[in-house]
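In this view, the complex is presented without one of its protein chains, the others remaining in place.
Chains here go by letter, A and B, matching the order in which they are written, and residues are numbered from 1 within each.
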Amino acid sequence: MSETPVLKIEKLNLEIGPKPILRDINVTVRPGTVHAIVGESGSGKSMTALTAMRLLPHGAKPSGAIHFQQRNLLTLSEPEMCALRGDDIGMVFQEPMTALNPVKTIGEQVAEGIRWHEGATRSDAEDRARHLLDRVGLPEKQFPLDRYPHELSGGQRQRVVIAIACALKPKLLIADEPTTALDVVLQKQILDLLRLLVDEDGMGMILISHDLGVVADMADDLTVLRDGTIQEAGSAVDVLHHQRHAYTRQLAEASTHVPGWENRKAPRSDVPLLLLENVGKDYPGRRTGLFSTAEPFRAVDQVSFAIPEGRSVGLVGRSGCGKSTLARMILALDKPTSGSINLHGIDTAKASGTEMESLRRDMQVVFQDPYGSFNPRRTVEWLVSEPLHTLPDAPSRSERRERVLEALKEVGMTKDALGRYPHEFSGGQRQRLAIARAIITRPKLIVADEPVSALDVSIRSQILDLFAVLNDHLKIAFLFITHDLTVARAITHEVMVMDAGKIVEHGPAGEVLHHPETPAARALVDAAPDLQQTIKVRMSAAG
Amino acid sequence: MFAYVVRRLATVLTTMLAASLIVFAVLQIVPGDPARLMLGINATQDAVDNLREQLNLDDPLHVRYLTWLVDMVRGDFGNSYTYSVPVRELVAERIIVSVPLALLALTLSTIVAIPVGIFTASRHGTATDTATMAATQFGIAIPNFWFALLLVYVFAITLRWVPAGGFPGWHEGLWPALQSLLLPAIALALPQAAILSRITRSALLETLHEDYIRTARAKGLPARRVLWHHALRNAMIPVLTIMGLQFAFLLAGTIIIENVFYLPGLGRLVFQAIQQLDLIVVQSVVTLLVAAVIAVNFLVDLAYAWADPRLRSRTR
Partner (left out) sequence: MSDANLLATEHDDFRHIVRRALQNRSFVVGLVITLTVITIALVSFVWTPYDVTKLVIADRLKPPSMTHWIGTDHFGRDIASMIMEGARNSIAVALVAVAIGILVGVPIGCWAAAKRGAIDEVLMRGSDIVFAFPALLSAVMITAIFGPGAVNAIIAIGIFNIPVFARVARGAALSIWPREFILSARASGKSDARITLEHILPNIANLLLVQGTIQFSLGILAEAGLSYVGLGAQPPNPSWGRMLSEAQTMMAIAPQMAIAPGVAIIITVLGLNLLGDGLRDVLDPKLRRDR
């Protein structure tokens, strides 16, 4: 094919202040195709997109050339760029929740670009906005133009952002991690929509992503970035199939990593450690009028299950299905409206003070965000030893330190971490520290809420390995809460699928993830990006 | 929206009731015998008893409170002890000085501050921005009554452009009346304008960092249009809060400023009544002023709901 490329980035270098961000970047985007740029955090993939849009922060100095419609974008004046943005180049961002102006209706926001670029009348622009919203899957009946962003969910808001970006049939669409903030089912829907727009309008698209599974499914061409330089580039199927470059191989392996895990076969013990019986949680309904209230919202509905000692159980489901509410109740941070939660046969809602302390000792937690899970003003020693508070006799200072050191050793950290503060550590190291804090009381159960989803793939595989080791050596039972099926596949014996507050499917991990029976479970499994499977399908399609 | 207004209105009424209870408690219960306080220690027991009867002080507290409250609502503010006229008349002739003064000051401060805030925010980091912000630092630090003295010295004593004080009354015509309100209004407005322009600037700069500003830029809108059409309305939300608070400051500020300029306004009335321990006047006028502040804050709440659709649909 010899069609002229939509966009050609040549020898792009970028510095912000004295710091080099990008070096010698070359990217060509062909019309009607998707060119994916993948990399881990700090690779410069988003900066490449912002450079093409000329929306860089102050003090950024790009050099080289970005050819678009026979012009070099880097030499255009600001008014010339304004004429291109939103008209010939559209952009979709990562965070749909904050990407729309909260005080303007979605109709106004979609119509604005049309009116601005084409001088269309208000009613004309609104007609076209209506049509666009229909096209991105927001039909008039449920989504009239006068809706405000806060009345829409994250996935719906991302559709509005896409409608804005594609309002004037751009030649180039730049999508910067457009689905990272969404759950897998929504991710699939948004990606399908983007693909449809590319095919129908023949535009070129740059897809920025950290997820090789997504890229394998979407991309025609692929560029792999690391530390601001290109590692490998070429046709997506080719690059991902052959994995010639060491870094590409490393990324691919990390994203399908399965830890070596001695206890992979579920331990025989059937002594129930955690037992939930008909647990429910209602939230009072919103007030809808002066004296009327909506029906209470049932976040968790009649949930019953047991976790035996040493067993690793995954709890998967879409965002908003109630899995985090359930986790909070298990951790006794929130009281169930009905039913009972027992640990060691003690009802957590009725436990006495000392019973509660022993329950807390046996049950610890690891959260998603490695940055938010530590008080920034305390040292590692203080933070990791915090759960020791639940011991019946306060340990002495040296005893305390001894136990912290032991926990640090178990998670692969050294003693010089003791006096340092959380911000001195990387995301992966912080997650290790969070795990050290969780195991310091030798708990029987760790509830891990999306413990690896904020981490880069290479770090993610190391943390999964660590969880496997802890299960092998310390016989800790896990409840992994995740929307990411690869995590569930890698590190659980059993999987439960949650949907609209109910557990709809529960069984051995392999069975549930390969032969889902309920529609909710099937939707999750079908939507989950699967690198190896996708490459296989695309290779055979290409012949 | 209707439900929101009704619920806010209910809160406003409760707040007003609570405030009136506080005023009543401070002036009627704390001093022990209000009649003795008003007449002074040298008064004869007869005089005290007389006044006690006049004020119905022998009634139980709750009866006194309720009577006072019902009378207030009906528009009967009682009789001034020192002036021997209905408080209502006193208030009526003073309110036409104080309210125009506060409004004039608020208008002056707003029409200066908001453009200055927008201007400096759009030129963030330039020398103009830095110089203007340094000037506002001084504006905030200047006590308004000192600035008032300075204005009197320059414009009234030295240049003789405007009168140094007093108020001719509205019957003398609009211009002479406005002339005598001009200096006090400027004195009141200066520090408020300095604060408001800084708030406007920082709220705008903060808003300009939001994600939706980037979305608007990606639509191809030039920076100026993004500022006016997307950032400004969001930035107005904190600005409105400050304007609501400023009204309270301005009302309180009139107590001092009206003293500097010998203006016969509410502030001066309440101040003199306090000095003469005319508790009936104090009680009614303070309650009125507090009610005015609460009412203005209610209007600010409504303006919020107008500016922010999220509030309109939220019911709490």
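Rule of thumb we're sticking to: contacts are C-beta pairs under 8 Å (C-beta built on N, C-alpha and C of every residue); 3 or more make two chains touch, one makes a residue touch a chain.
Quantities reported herein were computed from a predicted structural model and do not represent experimental measurements.
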Where the missing chain makes contact, among the chains that are shown: A, B
Which residue of B:A19, B:V112 or B:L178 touches the chain not shown here: B:A19
From A:T28, A:S153 or A:T390, residue that would touch the chain that is not displayed: A:T390
Contacting the left-out chain in the complete assembly, out of B:A218, B:V293 or B:L311: B:V293
Residue touching the undisplayed chain, where the options are A:A111, A:I341, A:V365 or A:L455: A:V365
Positions on chain A contacted by the hidden chain, ascending: 331-333, 356-357, 360, 363-365, 367-369, 372-378, 383, 386-387, 389-390, 421-423, 434, 437
Interface with the unshown chain - residue positions in chain B: 11, 14-15, 18-19, 22-23, 26-27, 30-31, 37, 137-138, 140-143, 145-146, 149-150, 152-153, 157, 199, 202-203, 206, 238, 245, 248-249, 251-253, 255-256, 259-260, 270-271, 274-275, 277, 282, 286, 289-290, 293-294, 297
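Just so we're on the same page, only the chains that are shown with their structure count from here on.
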Inter-centroid spacing, chain B versus chain A (mean Cα positions, whole Å): 50
Complex interface listing, chain A residues touching chain B: 53, 55, 78-79, 82-87, 90-91, 93, 95, 98-104, 109, 112-113, 116-117, 148, 150-151, 161, 164-165, 286-290
Complex contacts: residues of chain B adjacent to chain A: 2-3, 6-7, 210-212, 214-223, 225, 229-230, 233-234, 307-310, 313, 315-316
